[in-house]
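Remarks on the structure that follows.
What you see is the complex with one protein chain gone and the rest in place.
Presenting chain A:
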Amino acid sequence: MEILMSILAGILFATAIYNLLQKQLLRIIIGTVLLSHGAHLFILTMGQLKTGKPPIIVEGVEQYTDPLPQALILTSIVISFGVTSLLLVLSYRASKLNESDNMEELRGSEHE
């Protein structure tokens, strides 16, 4: 199971990097979202995917899954959610002001 998840995370990373290297701004943002998905899946996998009950203490349950990676993922999710929403607003403003969403055109010093 861990191997499958690792491959999946790897595919997510690969698509994320491919999208990050595109010219269109929205594609780049989609790339960052895919990248954070990959990273979060990866934390879950690295905490080992043993079969067990959800980490809520109930009478008579012996085997729980590891609660720490889940807490780490939850923290990381809200952080990347915050950054992504900032990034979306920023790119909206930037593309409106600069009248372009092409990263090739958003560089150099001629339009300062």
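By definition in this document, a contact is a pair of C-beta atoms (placed from the backbone, for glycine too) under 8 Å apart; a residue touches a chain by one contact, two chains touch by 3 or more; residues count from 1.
Basically, contacts and distances are computed from a predicted model.
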Given the options "Multicomponent Na+:H+ antiporter subunit D", "Cytochrome bd menaquinol oxidase subunit II", "Protocatechuate 3,4-dioxygenase subunit beta" or "Sulfide dehydrogenase (Flavoprotein) subunit SudB", which would UniProt use as the protein name of the unshown chain?
"Multicomponent Na+:H+ antiporter subunit D"
Note that chain A touches the absent chain at residues 20, 25, 28, 32, 35-36, 38-40, 42-43, 45-48, 68-69, 72, 75-76, 79-80, 82-84, 86-87, 90-91, 93-94, 97-98, 106-107, 111-112
